[in-house]
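Here the complex is missing a single protein chain, while all its other protein chains stay put.
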Amino acid sequence: MWTWFHRLASPPSFYRFADLLAPWLLALALLLLAIGTYAGLFLAPADYQQGDAFRVIYVHVPAAALSLFVYSLMAVSAAIALIWRMKLAECAVVAAAPIGASFTALALLTGMLWGKPTWGAYWVWDARLTSELVLLFLYMGVIGLNQAYSDARTAARACAWLALVGVVNVPIVHYSVQWWNSLHQGSTILSLDAIRDPKISGAMLWPLLLMLFGSFTFFFAVWLRRLQNEVLARERGARWVQELVPS
Amino acid sequence: MSGMSKRQKRMSAVIVLLIGVGTAAALGFTAFRKNMMYFYTPSDLLAGAAPAGATLQLGGLVEKGSLRREEGLKVAFVMADCEKQLPVSYEGILPDLFREGQGVVATGKIGIDPVSGQRMFVASQILAKHDENYMPPQVAASLKTADGKHSCAPFKSVYKPMTAATDAPRS
Partner (left out) sequence: MNEKYALYVWSSYGLTLAVLMWNLLAPYLRRNELRRHLSEPLEEVE
């Protein structure tokens, strides 16, 4: 297993592996997202309290879940990059940040569009919304840091340290609704309590699960593509890259 | 330290950093937990936790049967957490999700009811705080008979230790 891991982590074999995997992941993701969107908009019943406004959940929850998951993944890659000096892990940190930032912004924006008709306000400074905004700034910090250095390896290591420091914010975002009084409600599906005792009826749940799986699959597909680009840019002098590009 | 390889040193640095940042955050949040609460509960205000005259947020459930609509857009109702109740007055537009038995967060000031002389809350803004349960109307109707459909658990007293909040009874 270890040798397999090492071989995959070598830039040329990773590049080819990603070329094989990414199209399938993307196709699966788009299929899941298409069915999930249709079901969320037209098949799921309206909520007894919120009516149709509740349908924002199908785009808001996957974006918010990804915003936390991608940051955690970035921090794990950062630890690997810093400890083992693995090039592919360095690329993984840098490649994940823009995707994570875009989904964090999406979670904030869709949350605002959901908050206005239900709570009565686009924004409040409660613990959940504030910590999610801090998460967006952390992502932007990683992106900015990466652009601040001309040397790709130095940049990636600086990004890795920031990704590690910032990971403390991930449990804060997740547990903010339990630790503090907030306007934001508790977790509907992503908590132990919710798994024991479902808080959303089945007809509303299955489109949400499709959207969640679809979004995560989509993330992996586009992350692989960005990783390929990072590898290509760094290894541009190498022979395998020259062979890859028809001159 | 001299016996460690470079990789082991880097690993220790990463672990020390994570523990350090985690501890700092935990200490900071324990010290500032009150400040990060979005709202006070009726229990907090009746216990005198908030400075008089300050504009603040009050969170709780709208007590069933307490809503009175007065002239114009004026309303009066009672807000409650798991323990205490506080009368609230408000003039303005209520959010769509405002209803009896539902959670709300009111912004306003502590005042004195001119009739009873008791403490009350004069709100200038009302936001609805819905819960994390979603269901179609038919399912909700079948649950109607059950008592206390909405939980008071999300309204944690600012002055109680952290563990008390998570142990609060659920609906």
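Read from first to last, the chains carry the letters A and B; within each, the first residue is number 1.
Operating definition for what follows: a residue touches a chain if its C-beta (ideal position, glycine included) is under 8 Å from a C-beta of that chain, and two chains touch if they have at least 3 such contacts.
Since the structure is predicted, the reported quantities are computational estimates derived from the model, not experimental observations.
A.B. asks: According to the contact rule at the top, which chains on display are touched by the left-out chain?
C.D. replies: A
A.B. asks: Among A:P117, A:G141, A:P171 or A:P198, which one is in touch with the chain left out?
C.D. replies: Among A:P117, A:G141, A:P171 or A:P198, only A:P117 touches the chain that is not shown.
A.B. asks: Can you tell me which of A:L25, A:A39, A:V56 or A:A79 touches the chain that was removed from the display?
C.D. replies: A:V56
A.B. asks: Who touches the missing chain here, A:L8, A:L21 or A:L41?
C.D. replies: In the complete complex, the chain left out is touched by residue A:L41.
A.B. asks: Spell out, residue by residue, where the missing chain touches chain A.
C.D. replies: Residues touching the hidden chain, for chain A, are 26, 33, 37, 41, 46, 51-53, 55-56, 59-60, 63, 98-99, 102-103, 105-106, 109-110, 113-114, 116-117, 218, 222, 225-226, 228-229, 232-233, 236, 241-242, 245-247.
We take it that only the chains that are shown with their structure count from here on.
A.B. asks: Could you state the distance in Å from the CA-based centre of chain A to that of chain B?
C.D. replies: Distance between chain centres: 29 Å.
A.B. asks: Can you list the chain B residues touching chain A in their complex?
C.D. replies: Interface residues on the chain B side: 7, 10-11, 13-14, 17-18, 21-22, 25, 29, 33, 36-39, 41, 59, 94-97, 102, 105, 125-137, 139-141, 154-156, 158, 162, 165-166.
A.B. asks: Name, in rising order, each residue of chain A that touches chain B in their complex.
C.D. replies: My answer: residues 45-50, 54, 57, 79, 82-84, 117-121, 124-127, 161, 164-165, 167-168, 172, 177-183, 185-188, 194, 199-201, 203-204.
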